[in-house]
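My questions all concern the structure below.
Excluded from the complex is one protein chain; the other protein chains are retained at their positions.
Take a look at chain A:
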């Protein structure tokens, strides 16, 4: 059975210039002729379908604003679809954007505990895993420093270490590997490999085609909310590179 099935998925956002988002605005519009900027609908995802077989990993690529993060948020449950069907089988863990859910004023330690509990671990479980998380992130010296003093790479390290410690069946990662240095990227890749070896599915959003090729079996290419292509990583990435005017490997410098 596929771990992820997405069928005819649509997501609409309302882009309202003048949303009555407070009682005072609402009160005003009662007395004045409502002068809304037009209510503009925006379809961030249009009829997207794909599925991920058990143990396989999928990449999502596309230009900025094409709907990748929106798709991942629908998969984690933070957003609800406007139309369509989503089935996800297995325990999820996610790392959406940098410093996912970290509170800048609190120490790395506090944040790891809270993040771990939100992602599905009990307090006792986080405690067991804590040493390992910190060691993986190589942040022993900074763990009691507020996260606002962390560099982007440090935040990514801690976020990734915490998200993977949950031991999920499905790991959802949105553009966080890119900020790590190359040694950490290698470390992440090897952990991802190890998880894949245990049958974990990865859903990875990245602008780095290298990462996508290294991790994913299949790739979904989104453009303006629509699925342009879904299939074998090699094929989709090649098409995408051509479309984006990126050099093809092997043709570099030609």
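Please note the rule applied: contacts are C-beta pairs under 8 Å (C-beta built on N, C-alpha and C of every residue); 3 or more make two chains touch, one makes a residue touch a chain; residues count from 1.
Just so it is clear, contacts and distances are computed from a predicted model.
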Absent chain [UniProt protein name; select from "Group 1 truncated hemoglobin", "dihydrouracil dehydrogenase (NAD(+))", "Transport permease protein" or "Ferredoxin--NADP reductase"]: "Transport permease protein"
Determine which one of A:52, A:71, A:121 or A:139 touches the chain that has been left out. A:121
Could you tell me which of A:113, A:160 or A:221 touches the chain that is not displayed? A:113
Of the residues in chain A, which ones touch the absent chain? 13-14, 19-24, 26, 73-74, 76-92, 94, 96-97, 100-101, 103, 105-106, 110, 113-115, 117-123
